[in-house]
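Supplied in structure tokens, the structure appears directly below.
With one protein chain held back, the other chains of the complex are shown just where they sit.
By written order: A and B. Residues from 1 in each chain.
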Amino acid sequence: MKRTFKVVPAIALAIAVIGGVAEAQTIKIGVNEPLTGAFAASGTYVVNGARIAADEINAKGGILGKKLELVIEDNKSNPTEAAAVAEKLITSDKVPVLMGAWGSSLTLAVMPKLMEYETPMVVETSSSGKITTTGNPYIFRISPPSAIEAAAFKGIVDKLELKKVDFLVINNDWGRGTAEDFSKMMKEKGIAVGAVETMDQGAQDMSAQLSKLKGTDSETIIVTTAVDQLTLIFKQASALGLKKRIITTGGSQNPDQIIAQAGAAANGTMHLTTFLPWFPDKTPNPEATNYFISEWKKRGFDFAGCTESFRGYDGIRTVAAAIEKAGKAEPAAIKAALWDIKIKGLNGDIVFRKSGPEGKESGQSQPNVYLIEITDGKIGMKTL
Amino acid sequence: MKSGVAILTVVAFASVPLWLRDPYLMNALITTGIFIIGAMSLNLLLGFTGQLSLGHIAFFGIGAYVSALTSLGFDVGLPFGLRIVHVPWPPIVGFVLAIVIAGLCGYLVGLLSFRVRGAYFVIVTISFAEVVRLVALNWVELTQGPLALTNIPSITIGLPGLGDLTLRTKLQNYYLVLSVAVVTYLLISRLVHSHFGRAMRGLMENETLAVSVGIDVTKTLTLAAVISAGIAGAAGSLYAHYIRIIDPEVFAFINTVTMVIMVITGGKGSLAGPVVGGMIFGLLPVFLRPIMAPEAQWIAYGGVLIVILFVLPRGIVPSLAQRFAKPRSRAETVAPVAFAERDAKEHA
Partner (left out) sequence: MSEFLQHLINMLVLGGTYALLGIGLTLIFGIMNVVNFTHGVLYTFGAYIMFIVVQQLGINFFLALPLAVVAGWLLGAAIELTLLRPLRGSDIDTTMLVMIGAWIAMQSGALWIWGGVAKSVATPFPEAPLVLGPVSVSWLRLFVLAAAAMLIVVTYLLINRTKLGCAMRATFQDQDTASLMGVNVDLIYTSTFAIGSSLAAAAGALLGPVYVIFPQMGDLAAVKAFAIVILGGLGNITGAVIGGFILALAEELGAGYVSSGYRDAMGFLIIIAVLIFKPTGLFARSERVG
């Protein structure tokens, strides 16, 4: 899985150097993801998912008669690098469209470059509301911002009979955004909101926060963070004898990894996810889900990563569909085509609706949100 | 003496946009240039006063935030029911304020350096940078915390009689950064060759002797810290208006490390050191990118650092200078403190 030599960009560079290439033999999609740094694990999952999509498309003949080529660059989990990488992909590699950049601050750093070079980007994971509301018409997002997640959760909330909730969120835009949007939704429903505790991105010991939450009068804790911290939170909560109901959000939960690493501590926890790799038949597109999962397993990847990598898969398929619709691999045409496509993504229809200030709207798709529960080390749909 | 080389270098840099057409490399040069300015300011503390500051990114980041907030405006509540509302001002004002406020913070750190030295100073500066990062992260009302300050406007310069010029393109930003870098270099050069500069070096070489000769330790160190911080703040401001998004990750330790690497490999205590070190380590990632896997790039980066330090422990520029050195007045090399003393007496 670890390659020591990047063949694809090296060839692309060679072509550019030798040729002054007049006619491209492939259609390129720029992939701007964190492969090193704090988000390396997630970025790698997304890239591997993207590769499955590209290979699938190429096996069926490619797009517009040409092969799809993913130009993958590492943004090192760093906003400055993310912007530099976008620049390189657009100006040096001449990609007509990008997918990226995983984290919200990474995506935000890339956005001015998209405006400058008038190139569209499909955002596959970032959740900050700002991305689609600051008036950047080159952004097309398939992942849900916390506001949409909160809206989707609204329907479930009554059935769970929540009375008062606390929040324990990661101290970044994703966590804080979730706390804000979910709080608003809860209050509208008459549910009281108690404490809002945060934890630093790299923190491993949340015992202090959990001890505090153990003593409050809320019966539920909403937790938003990535799988590593979730594992720690469950273990530490269990060690503290914390018996409240825990619901996680955000879509980066990787429940299989949690079960494997937190063991019994994970039982009884519920998770709001955006993909159901365990129940392919319950997903909106069972055939594609089954294909994706079998390919993923065939390549020897960690099954736990499916809940993140499917976004890379859907992202590339979205881009490919737009290129097909546009009829040519050019930024302006692809951008226009993105508004017209409708494909069956792995967790819902991908259709872009307008979001943001008038005249410069971004595209936002509305994926499904599911509630699952871990019982006795197994994942099940929460029956309500 | 070296001015011929210096002028040639500036001309070479100025001519780059004429033949380099690749925007990606231009972008890399601009961000490298910004960090080189930061490195030069660090060199003032590190190379000329011997104070090892590992929190230098704090001044850079503070400059960035001050400049961004000045040009975006903010509305924040303070204790006791006070509320401050600020309307956006032109970015150029932000640039000036960044220098002032960063310089002020430098003053505070300078005061601290009077009490602690060496290894302790290192730790205290790291702590300072971390606390600033956590404040930026948690004081969401002011800094937007992790939600980031976005849509920061580009710098606009008012040209008398010609109207306003907004520096939006790469070309314009390149020359802006180059100008600030040249001005910084000249400023530091003047400072170092003045009696103040000799006082700094005297302190570094032999503090007890320097004090006995009349050099005011606190004043010298504090002034050096203020100037150093102010310049770093300027670099931070340039960064904010070029990248146009600032989040608390700007305070990450890796950014201080980048500047420290530039200074020490280039040669601390030499004026050209940070520039040389900066060009190498700012552009190294760009060259490693197409030829190695991402993880391997970092390993190579660390490896190159170690190799340079082993082969040229004093840094590239001093090592090269030694090879081509003409014998200087022996007195001056041997006893800069004596010269500081002479200067002190003259200005008494």
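In this text, a contact is a pair of C-beta atoms (placed from the backbone, for glycine too) under 8 Å apart; a residue touches a chain by one contact, two chains touch by 3 or more.
Quick caveat: nothing in here was measured; it's all calculated off a predicted structure.
Looking at the complete complex, one finds that the omitted chain is in touch with A, B. Considering A:133, A:207 or A:290, the position touching the chain not shown turns out to be A:207 (whole complex).
Only one of B:227, B:260, B:276 or B:316 touches the chain withheld from this view, namely B:260. Checked against the full complex, the one of A:215, A:300 or A:359 touching the unshown chain is A:215.
Although one chain is not displayed, chain A still touches it through residues 1-2, 36, 38-42, 44, 171, 197-200, 202-205, 207-209, 211-212, 214-215, 227-228, 231-232, 235, 238-241, 257, 260-261, 263-265, 302, 304-305. Residue positions on chain B in contact with the hidden chain: 46, 52, 112, 115-120, 122-124, 126-128, 130-131, 134, 137-138, 253, 257, 260-261, 264-265, 268, 293, 295-299, 301-303, 305-306, 309-310, 313, in rising order.
The working rule: only the chains that are shown with their structure count from here on.
Between chain A and chain B the centroid-to-centroid distance comes to 36 Å (mean Cα coordinates, whole Å).
Within the complex, the chain B residues that touch chain A are 22-24, 27-28, 31, 134, 137-138, 140, 145-148, 150-151, 243-245, 247, 249, 252, 254, 289-298. Remark: chain A residues 2-6, 9-10, 13, 35-36, 73-74, 76, 78-80, 83-84, 87-88, 91-92, 104-105, 108-109, 111-112, 128, 130, 134, 171-177, 198, 200 touch chain B in the complex.
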